[in-house]
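One chain of protein is taken out of this complex; the other chains stay put.
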Amino acid sequence: MVRFIKRISKKAGLPPGTLVHIGEKKAETVRIRLMDYTPDHLEERDLSAVEECFPYRDKDSVTWINVDGIHQVDLMEKLGSHFGLHPLVLEDILNTDQRPKLEDYEDYLFLILKMITYDEAQKRLHVEQVGLIVGARFVLSFQESEGDVFEPVRERLRKGKGRIRKGGLDYLAYALVDAVVDNYFLVLEKIGEDIEELEEAVIGKPAPETVESIHNLKRELLFLRKSVWPLREAVAGLEKGGSSLIQEKTVLYLRDVYDHTIQVIDTIETFRDMVSGMMDAYLSGLSNRMNEVMKVLTIIATLFIPLTFIAGVYGMNFKVMPELEWHYGYGLVWLLMILVTLLMLHYFRKKKWL
Amino acid sequence: MVRFIKRISKKAGLPPGTLVHIGEKKAETVRIRLMDYTPDHLEERDLSAVEECFPYRDKDSVTWINVDGIHQVDLMEKLGSHFGLHPLVLEDILNTDQRPKLEDYEDYLFLILKMITYDEAQKRLHVEQVGLIVGARFVLSFQESEGDVFEPVRERLRKGKGRIRKGGLDYLAYALVDAVVDNYFLVLEKIGEDIEELEEAVIGKPAPETVESIHNLKRELLFLRKSVWPLREAVAGLEKGGSSLIQEKTVLYLRDVYDHTIQVIDTIETFRDMVSGMMDAYLSGLSNRMNEVMKVLTIIATLFIPLTFIAGVYGMNFKVMPELEWHYGYGLVWLLMILVTLLMLHYFRKKKWL
Amino acid sequence: MVRFIKRISKKAGLPPGTLVHIGEKKAETVRIRLMDYTPDHLEERDLSAVEECFPYRDKDSVTWINVDGIHQVDLMEKLGSHFGLHPLVLEDILNTDQRPKLEDYEDYLFLILKMITYDEAQKRLHVEQVGLIVGARFVLSFQESEGDVFEPVRERLRKGKGRIRKGGLDYLAYALVDAVVDNYFLVLEKIGEDIEELEEAVIGKPAPETVESIHNLKRELLFLRKSVWPLREAVAGLEKGGSSLIQEKTVLYLRDVYDHTIQVIDTIETFRDMVSGMMDAYLSGLSNRMNEVMKVLTIIATLFIPLTFIAGVYGMNFKVMPELEWHYGYGLVWLLMILVTLLMLHYFRKKKWL
Amino acid sequence: MVRFIKRISKKAGLPPGTLVHIGEKKAETVRIRLMDYTPDHLEERDLSAVEECFPYRDKDSVTWINVDGIHQVDLMEKLGSHFGLHPLVLEDILNTDQRPKLEDYEDYLFLILKMITYDEAQKRLHVEQVGLIVGARFVLSFQESEGDVFEPVRERLRKGKGRIRKGGLDYLAYALVDAVVDNYFLVLEKIGEDIEELEEAVIGKPAPETVESIHNLKRELLFLRKSVWPLREAVAGLEKGGSSLIQEKTVLYLRDVYDHTIQVIDTIETFRDMVSGMMDAYLSGLSNRMNEVMKVLTIIATLFIPLTFIAGVYGMNFKVMPELEWHYGYGLVWLLMILVTLLMLHYFRKKKWL
Partner (left out) sequence: MVRFIKRISKKAGLPPGTLVHIGEKKAETVRIRLMDYTPDHLEERDLSAVEECFPYRDKDSVTWINVDGIHQVDLMEKLGSHFGLHPLVLEDILNTDQRPKLEDYEDYLFLILKMITYDEAQKRLHVEQVGLIVGARFVLSFQESEGDVFEPVRERLRKGKGRIRKGGLDYLAYALVDAVVDNYFLVLEKIGEDIEELEEAVIGKPAPETVESIHNLKRELLFLRKSVWPLREAVAGLEKGGSSLIQEKTVLYLRDVYDHTIQVIDTIETFRDMVSGMMDAYLSGLSNRMNEVMKVLTIIATLFIPLTFIAGVYGMNFKVMPELEWHYGYGLVWLLMILVTLLMLHYFRKKKWL
């Protein structure tokens, strides 16, 4: 549940723009990495102090500053004020309970994204919020902890392959968003495998645990949907928002990311439909089995109860019971019992229970 | 139920603009508090008579008059006529069964908000309606009773911290709306904890009370949704309505509140989905257990009914029953019984009931 | 059902504009009441012949003609042709199976409303269609029978209180619509009480009748919704339609009615959600009780069936049954039975059935 | 099912505009009827050859050519080419699996309608597709078989009553559409009666057949909805499409048909809601009865199982059973049994089962 709504009690009542880190402190130390490049040149550094990145703000080259760990409020404040970020932007970056969104502050674009990984053992989604600032000369990215989906982008920058070194700031921003969205497909793939497995379990040999798994999957899909759904609008805003920071030629690429986002949402909805269909199938399977159990019980009980009654009658100890004296009494009782049984079986066959 | 629709019978048929207090009388006496401030100066007073606040109407400073208790109709009328409020506005403030809304009366904006608290013991939401008038030189706020979520705003005004003393009337209005919306997160947090608890109960050891709790939670979420959903439109109206009373620089802040409202609504919907998923999980758990009970009954009954029949047969008192005379008759019957039992067990194993 | 679709067979195939009364004939005789007023003067008359109202058509004063009973087709035709109503309008007034709607015929506005009352004994809604014509100098209202929700409006006209005598034709029309909508709250209030009662029944001591009540309530809410939902659009049309018959200052009042309509719809939807939630709660309560019944049966049967079998075994009449001869045989059998019982109880405790 | 999707296999792969009749051949021969009229004059003819109607194409009078039976492809082709119909239009007329729609081909309007009848014995809807061409000087109507809902329109034309003879081509088209829509009310009336009947059955004495009836009704409503829903858009297109073929004064009448269409759709949706509510009521009634059956079984079994056990114990044949020797043994056992029974009854009363 904590994942659906974070404890923001410590913040309630503070003036807007007050910087409070909301969320788990996922990283011990803060790591600041800088990549500065032109088509021909690349500088990559790990900064020990935040001030080291300040000179890059006004350089003509593309500068990407990535911050892993957002819990050091003073550091964030320094960065924010040097790069001219609005207090509300900083506040949103620190509050990891934001919905994905795009805000256009004219000098820069501010994006909130959710980086999602799927813990296959626990069958749980983990989410990490990414804040992205796309300015005229720099891109800032803020993450909750080290380890991310941006490594391939870095690799491409290092190798200078493709259009990434020539593409400018907006292309870099696109590449980062694309990396996040591409990652969703990996998550969906794994969830898809779980659904497949569960589906077989439902049809094959349903167990009480199956319900729990379905319920769990349902909740994770709800969670995933909550994290991805608003992204659609944000990416559409990037593509169609007409910000001067986005070049015409990048728009084609953004349309591609938009398509991917739609596809992710589509697949989530399909998965949700499938999972809820599985619940129905499970329940009707359960009813089926119950029905079968009941039938067996009824047949056995209905066959033997009258017979037992007959046996009971002739077990009575009345002084005067003529049948008991008959020579073929015992045989006749067996005949009677067989007759009753045959009648019963006929009745069951007529009812289509056998 | 009373919470979903209030008794307005006493008002039916009266002409519009007739002032009738609809709702519980929550406060005994009416308390009027005034805060008047400029960036450098702050005056805070508790008024003993409503007339004391009249001179502040035309002062250039920002004046915030807060009224706790709206049941004194004549007092409300005096205030309303002095500050030039339309009779329909006053009527709406007094009728605590309003939906959240924004109305632009050109000279002033009129807002209806719902202040919500969650009674953790009773697991019930309590709601208090707040009417907000944002004029050119004054802000009026009307509450049903003392005790509110505005205390932090007052505190910030007293300390002169942040931008609040410099921000003007619209910023004050923003701060009040923000305080109300921020409070929703606290409510959601507590409901979230209840959901978490209930979820564990559903999976772990479901009891009949669980249904009642789920049903109750469902209703409270319905109630919460009814109180919050229309707020979205109202806040969007503030942000995008283009009222001359809202300064350009405040719009950024209103966008922030709007985001929060969306997030609240989003979380309510997610909670609703989760609660209805819990109901399904509970019911299928119930079916599971029922199925198990039935299986045990069927196995026991099916095993012993034929055996009891056999015993019954040889309990009959016929004169002539050859088996009874056999020396190994008793032993053979035991053999027969064991055989029948083994056959039954084999059948159950084939059916996967064991 | 008759309430959901009326018998219009008698009309099928007739040319449009043919006047046929569709609906029950609720009033015996037709009563025509006229109120003619200016701010200073009021004339109230019961007309014995429809022609008596004709001279009022062109008077500058505000004339309100109310017709109770619409089944006299010729009378309706005379009225219609004198006041210049389109044949389709007359046809719609006579067909009481209309949806609420607003039509702008330039010279006049035509409104269809539904006047609803709740029969608490039968728990049934009764609906009466009201047709309203708002012309430049007259307001015509047509009802199916005497007895309506307009009495308070008449009272205010008589007393000359409030703005009603000065407000003009559009204000009178507003007052009539407002009276109809206000009345919905009374209906909702009563339904709300029924829901509250039913809710307690569902949680407390559900009986088979409860289902019927829930089902009935569901249907009445469906019916209510069908009658109110389209009203929203009609009232919005009045407010925003820009008809020259509606003065600027009346728009504020119409906005108020619009708000009320939204609130009514909102409450109906909430009620529907609650009632369908109650059905779920009822069913799961039923399952719970069934489960409990099954458990008791299973425990009793499972405890005694093996014991009865043991008793049966030693009730057999074999000549040679060594145990029967043992001195402590009987005691040992009791011991065996107690042992079996304890084992069973242990098993049930493990299964958490006890 | 055949009703939901028709066999179009024979057409797949043919070029567009290829004329293939898709649907049942409902009429043996093709009948062509012509009505040609001005306000003062009417000519009505049954044509033996399609060529006979060609001269009417360019006459100033209003010409209505009605074709019953569309399976003669060559005849259709001749008609189409003489009246200048686009091949796609002809193709659509012949394919009876079209959705209702309106297409504006500038020279003429093309409408697809569904004429529906309800077979009360079989409780099945029958549908017949009507293609309507509204040109500048002629109206063409194509039906699958003889027998239609247009007879009243013809009668009005013959009698020259109402505005129909003076109304022009667009008014004739309106009258035809109106006849089709009016007929829906008759169908709804009959379905409404069936629902009413079923509702009583559900509450009163539900039988397994009830489910089948509900299921059947559900499917017919689905089918009806599929045939009517798209009509709304088509009629709105007629009213608001601004075609030069529709005169200003006819628009009022079209608005009336539009209202009726909305009302039909509304009623279908309400019926669907009611039918699905009936299913719920039926199922919960079933559960109720099941619960009752279980209770009776449990009470009987639970009362007698222990008693039977006691009797079994004293039916054992042990040599040494002291109780058997007691003089009051038998009486005491009866006492014991009565005691057990009373205890049981007390328990059941506590559980509220009695």
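Just so it is clear, A, B, C and D label the chains in written order, and each chain counts residues from 1 on its own.
We take it that a residue touches a chain if its C-beta (ideal position, glycine included) is under 8 Å from a C-beta of that chain, and two chains touch if they have at least 3 such contacts.
It should be emphasised that the depicted structure is a prediction, and the values quoted were computed from it without experimental measurement.
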- Query: Among the options A:26, A:57, A:78 or A:163, which residue touches the chain absent from this view?
  - Reply: A:163
- Across the whole complex, the chain not displayed is touched by subunit A residues 149, 151-152, 155-156, 161-164, 175, 178-179, 182-183, 185-186, 188-189, 192-193, 195-196, 199, 203, 252-253, 255-256, 259, 262-263, 266-267, 270-271, 273-274, 277, 280-281, 284-285, 287-288, 290-291, 294-295, 297-298, 301-302, 305-306, 308-309, 312-313, 315-321, 351-353
- For subunit D, residues in touch with the removed chain: 1-2, 4-5, 7-9, 11-18, 86, 88, 92, 97-99, 101, 103, 205, 208, 211-212, 215, 218-219, 222, 226, 230, 279, 282-283, 286-287, 289-290, 293-294, 296-297, 300-301, 304-305, 307-308, 311-312, 314-317, 321, 323-330, 333
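Convention: only the chains that are shown with their structure count from here on.
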- Note on the structure: Multi-chain contacts in subunit D, i.e. residues touching at least two other chains, fall at 315
- Work through the pairs of chains, note which ones touch, and then classify the graph as line, ring, star, complete or other. line
- Item | Listing of all chain pairs that touch each other, if any do | A-B, B-C, C-D
